[in-house]
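A single structure is presented below for examination.
One protein chain is absent from this view; the other protein chains keep their places.
Order of writing sets the chain letters: A and B. Residues in each chain are counted from 1.
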Amino acid sequence: MRRAVIAFTAFLGGLILLLAAPAHAADPEQSLRGTLKLQGQPVNGVKIVVTTESGQPVQEVTSNAQGAWEVPIAEPGPYKVTLDVGTLPKDVEVRGGTNVRSLTVYEGNPATALFALQAKSADGAPPGDDGASSAFWQRAAQLTFEGFNLGLIIALAALGLSLIYGTTGLTNFAHGELVTLGALIAYGFNTGIGLHLIPAAALAVIVAGGLGYSQDRFFWGQLRRRGTGIIAMMIISIGVALFLRYLFLIVFGGESDSFVQYNAQPGMQIGPISAAPKNLVAMGIELTVLVVVGIALLRTRTGKAARAVADNPALAASSGINVDRVIRIIWTMGGAIAGLAGIMLGLSQNLKFTMGQDLLLLIFAGVTLGGLGTAFGALIGSIIVGLFVQVSTLWIPPELKNVGALAVLIIVLLFRPQGILGRRERIG
Amino acid sequence: MDWTTIISTTVKAAIGVETVWYALAAIGINIHFGYTGLLNFGQSAFLAVAGYGLAVTVTVIGLPFWIGIVVGLAAAVLLALLLGIPTLRLRADYLAIVTIAAAEIVRLIFRSVAFKDVFGGSDGRRGFSDGFYALNPYPDGTYGFGWFTFNERVLWVLTIGWILVGLSCAVVYLLMKSPWGRVLKAIREDEDAVRSLGKNVFSYKMQSLILGGVIGSLGGFIYGLAYASVQPDIFGTETTFFAYTIVILGGAARVFGPVVGSMIFWVLLVLVNGVLSGAVQSGFITFMDITQVGPFRFLLVGLGLILLLVYRPQGIFGDKREIAIDAR
């Protein structure tokens, strides 16, 4: 186990170095979009008409100076995109002849309409086109990258959830709300007080940690002292989740919003991957935090104590570890990194009061795959889940990507009821 | 503030449609959780497959209403088997997570664009209840007395709904007094002990899952018929959580606990809604606007669930010495 942990930490560390450059952003609400380019140069002023499948008009737009156009779509479903050939520059035409594209827009995902442009004077023969297979691999690379990004966010949240479970036996259904909390606090500092996002995020992480601490100090710790059973605590956490969720709805409202800074960063092309700089930075931060926490768990006294408590609380207590103190530190750290996960999620998607709740099952999937209560299992499990969710969209519609991950969770438990790294319980 | 309307809607909520379908969902959960100790957090999926089974059979395939009911019930049994085989051997906490995941899978599939032709996407399905209302023996008109007045359609749904609630309670009563129920309660306490006494624990858990699922699925029918539609998001995890709140409020492992729990739950919810909306509209409350009243009620549900478990885990009727949620 120790070996695996060290190897994993080294792996993460290596990634930080490798990735000292790129990442991407999934846009929030669903939309139709595209970029018009001719030989690498943007083509602007081209009219794009979006209609429903049956021809009901939705919206018309023109491409901007970067050649980009985008139409927000309220209802997921099939749409038709028509490029008005008349608005193209004189000597330009759409390759392949047809100027109409039929596409399906899935909830929460942008759909891209591709119009390849070519110079009219060029003689008809298209250049040797190995398009299909290279396009597949390019998408695969892009999705792997996005999956890794998502996996790291899940891992941040999962670490706290798993350690809290290991040390206190609590399956915390309100952990998703701790993720939302971090994002909303940062949003508050960012838009309310007008702090730049970077100090706002730093402050929010500290506040989230403080709230984690107080949650244990004034709530969960008290319940433990009363001897509340683990099932009762699990259901109480559902109460907490409902309470916080609706509190967020009341305070933040039902709409989604984004941070003031970095919200519409243009992507850059890195090899086969297109990524916005903010995502690269976010991944760097996530990796750094995971490595630091990993090292802390392996090397520091408190970290070792935390693992010992997670392993066997009774034994740890009898060997002189102050279990309560360790649990409080775990709650503080857990709250802080869950908050960080929320901010990172808010950076790559939009902020919404349900953002953490929507992530919760993926967090659980990650934690469960790794085996409840094991810190490093949670990391590995989370990254697997993140990758799986994104890469599976190569074959399944994006709206069903979480279905795939949850199905895998169930199948894994079918064969290993204790999770990948978890241990069997004793009988007798 | 219009106290008459507030009080009349509140009183009606005690026997209203919401109370009925949540009571059925909660009776199912009471069998799973209250008596067997199974933390099934996927109850909403049973309601969903039943409601959709009916809706799709009638609207998409075009078969008669009662075949739709049979399909819905069969779907609930099938779901119990599919859900139970991988999960019933798991520890309580894993079981909770996996059942919630399974219910999410069901909901996501129902609302997906890919299956829009069958399940109708996020709009769901409508127009499958004519067969049910064709059987309505009540002629057109308004029935009841005082504040309890319903039109013939609602009255018909409520009649059937409460008959189903009554039958379900009778079945639970008979079963839990029998040796079969004794095995269930013993499994809740310690399944290894039950195994050592020669009982096939897996089979009993499965029977419990099927029974509770089927009773819960009746709630799905009632919802679908009362509103003449089903939508995927009605059957989300929060529905399950509210039903858990109801079970705990009424008292887990009590025959009538879920029914009384549901009545109280909806009476309180409607009352709080009425009073707060009234107060906001007439300017008594200024720190909230009218759109925040809805969420505020559910915030109170969360708070109520916490307080119940901390201070009265046995609920209203429960016996503290005999409940699954032991607050040791």
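Everything below uses one rule, namely that contacts are C-beta pairs under 8 Å (C-beta built on N, C-alpha and C of every residue); 3 or more make two chains touch, one makes a residue touch a chain.
Just so it is clear, contacts and distances are computed from a predicted model.
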| item | value |
| --- | --- |
| Omitted chain, identified by the protein name its UniProt record gives, among "ABC transporter ATP-binding protein", "dihydrouracil dehydrogenase (NAD(+))", "Respiratory nitrate reductase subunit gamma" or "Acetoin:2,6-dichlorophenolindophenol oxidoreductase subunit alpha" | "ABC transporter ATP-binding protein" |
| Chain not shown: contacting residue from B:D2, B:D130, B:D190 or B:D233 | B:D190 |
| Selected from B:G53, B:G68, B:P86 or B:G181 as touching the chain missing from the view | B:G181 |
| Residues from subunit B at the interface with the omitted partner, ascending | 171, 174-175, 177-183, 185-186, 188-190, 192-201, 207, 211, 321-323, 326 |
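By our rule, only the chains that are shown with their structure count from here on.
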| item | value |
| --- | --- |
| Distance from the mean Cα position of subunit B to that of subunit A, given in whole angstrom | 32 |
| Residues of subunit A touching subunit B in the complex | 76-78, 104, 106-107, 165, 171, 223, 226-232, 234-236, 238-247, 249-250, 361, 364-365, 368, 372, 397, 399-400, 402-403, 406-407, 409-411, 413-414, 417, 419, 425, 427-428 |
| Complex contacts: residues of subunit B adjacent to subunit A | 39, 86-87, 89-94, 96-98, 100-102, 104-105, 108-109, 111-114, 116, 121-122, 192, 238, 241, 244-245, 248, 288, 292, 295-296, 298-299, 301-306, 309-310, 313, 324-328 |
